[in-house]
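Contents: one structure, followed by commentary.
Only a single protein chain was left out; the remaining protein chains are all shown in position.
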Amino acid sequence: MTRIHDMGGRLGEGKISKEDENVKFKSKWEEEVFSLTIAMGFSGLWNLDASRFAREALEPVDYLRFSYFEKWLAALINLLNENEVISATKEKNSAWFKKFRKLEAKNVSSLLERGSPTLREGIKKNKFEIGEKVKIKNFHGNEKVSGGHTRLPNYVKGRTGRIIYYHGTHVFPDSHAHFLGENPEPLYSIEFVNQELWGKHYPFSEDTVIVDIWENYICEKI
Amino acid sequence: MTRIHDMGGRLGEGKISKEDENVKFKSKWEEEVFSLTIAMGFSGLWNLDASRFAREALEPVDYLRFSYFEKWLAALINLLNENEVISATKEKNSAWFKKFRKLEAKNVSSLLERGSPTLREGIKKNKFEIGEKVKIKNFHGNEKVSGGHTRLPNYVKGRTGRIIYYHGTHVFPDSHAHFLGENPEPLYSIEFVNQELWGKHYPFSEDTVIVDIWENYICEKI
Amino acid sequence: MEKKNNKYHNSFPLDPEARVKALKTILETKGLVEQEALDEILDTYQNKVGPINGAKLIAKAWIDSSFKNDLLEQTEKVLTELNLSGRQGEHVTVVENTSEIHNLVVCTLCSCYPWPLLGLPPSWYKSDAYRSRAVREPRKVLEEFNLLIPNSKKVRVWDSTSEMRYLVLPQQPEDSIGLSEDELVNWVTRDCMIGAGIPKRPGKFND
Partner (left out) sequence: MEKKNNKYHNSFPLDPEARVKALKTILETKGLVEQEALDEILDTYQNKVGPINGAKLIAKAWIDSSFKNDLLEQTEKVLTELNLSGRQGEHVTVVENTSEIHNLVVCTLCSCYPWPLLGLPPSWYKSDAYRSRAVREPRKVLEEFNLLIPNSKKVRVWDSTSEMRYLVLPQQPEDSIGLSEDELVNWVTRDCMIGAGIPKRPGKFND
């Protein structure tokens, strides 16, 4: 079960086209979508994983034909609707307004500099060690929420790779995106030989792809 | 490695919309795309598997936004270009014109009634028997042609199912689509329990999906 | 053997009408297609071939158990004899709905469909929504066709990945028992032979 955003390795795309890369925003509305999305991201109504999910849950045809900031806009509208922000009034929703954290200009730089680190030290002992070969689950998708957010790309499912980094325990997106808690999981960088991923057609036996993988996406030691 | 057409189980689609289903073609150009495609299909320049491949090889965004007959049109143009039909002239390409089989009106009904059966009796002994459980390859895609046509849906890769029919040896699309011969392979109908395909979220333990699978898409007996 | 990334030009049929017209003119000028053949093809799928072909089979199977048995066990022999074989129906398997099993047919990879028995597929059968959802959540899809499958029934979805085509043999409705074959034909809708419907008393609009 995948969604349209999970496109690593998908066939059929053409050449990479490079526009004028010094233009950061093509129009004023793109600037506004960007800054509104970042500002509302600090409101406490949702988190980064939830907003990623809102983007990838767009209908496939929309996901492919929308421009980057059109996707952001569609996702922002969906998040606002889902949280009933548009329809809320101070009179009817005083509790709601109390918990809302409005981003003030004076806090912008410190909040952006702090960001949202996802490392949670020492929450869980890692089962696997650097250097070990592990097999990735032929994953059915988010195990708690049917059709939910997940960060395991389709192209490594059922494949075997070697652990090259252990990053400590990190917030688990499959849980966090749906407000079911951070449930931190050991996070590894796992290196896959390209011929394991794409088959014997891949002409360079040394080339690899490295993917960051949370421990419960891993099936077993090989 | 999949293409955009391989969408079984993909999340994110909305409700099924039913248009006026008594309208077979919405416009004259749809009628023309349909009849031209069928007519050219008898020309001998390509086969059904090749024309399926021409449709699925469209760029993903086009595949999703084109209407059904727009996809047929784009594929027909690509097939004609690939075979240099548009640029051919009787003077320069007399050999080409000799091998071209023009569909004549008087042959239409008999050709449509005959169709293109794909059963090739007794070419190869089947390795597996009805009732046996088999595991499907976690397939990298067409094994002869990198990025080529294949008819194994992504959602059964690496899954285990039970053989319920054996259909005899049939033309193998992965080979035929690329004019590498018919190479017939034993063809089975394999039944997969939905919880094996979609995980424990699927609420009905008896429900199944049956997929037609050629023998060399199968990994092993379980 | 390595395929070029850009073997196919990806063309947008911005104005499909004009494009088809130009294409047809070129092919006609070169003498590669003839209008009469095109007309004959269209006439076949617009007027000659349609769900009535399948409906007649189903009605006969309901009243003639020996025919039903042949239809299920020797499908291709029966269809050839009745002149119901042909393009996109060269190989056919008939799957029977029972009180324990409901069958539904889809083609997730394109839109394979038994043309000689049902004509050309309806638009919903070709839609991305049907192709992606029918295998993953068939009961929700069937609900959208106003078909509630009891929890006790097993749902079997047939994904037509090969040249084998599937035709659903629906259960005969209780209140149609005793009717003649000709009357029964009108109960058999196209959708019920795909598994996306059940036979309905004529007059009840279904498709």
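The first chain written gets the first letter, and so on, giving A, B and C; residue counts start at 1 in each chain.
Keep in mind that, in the parts below, a residue touches a chain if its C-beta (ideal position, glycine included) is under 8 Å from a C-beta of that chain, and two chains touch if they have at least 3 such contacts.
Note that the structure is a prediction, hence the values are computed from the model and not measured.
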Task: Hidden-chain contact residue, picked from the options A:N126, A:S146, A:T160 or A:N216 - done: A:S146
- [ ] Write the list of subunit A residues that the hidden chain touches.
- [x] 5-19, 21-22, 24-25, 27-29, 31-36, 38-40, 43, 52, 54-59, 62, 64, 66, 68-70, 73-74, 76-78, 80-82, 85-86, 88-90, 100, 102-105, 107-109, 111-119, 144-148, 151-153, 155, 165, 167, 170-171, 187, 189, 191, 197-198, 204, 206-214
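Following the convention adopted for this analysis, only the chains that are shown with their structure count from here on.
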Task: Distance from the mean Cα position of subunit B to that of subunit A, given in whole angstrom - done: 34
Task: Approximate Å spacing (C-alpha centroids) for the pair subunit B, subunit C - done: 16
- [ ] Quick one: which residues in subunit B touch 2 or more of the other chains?
- [x] 7, 9-14, 56-59, 64, 146-147, 155, 197-198
Open item on the list: Where in subunit C do residues touch two or more of the other chains?
Closed with: 2, 5, 10, 128, 136
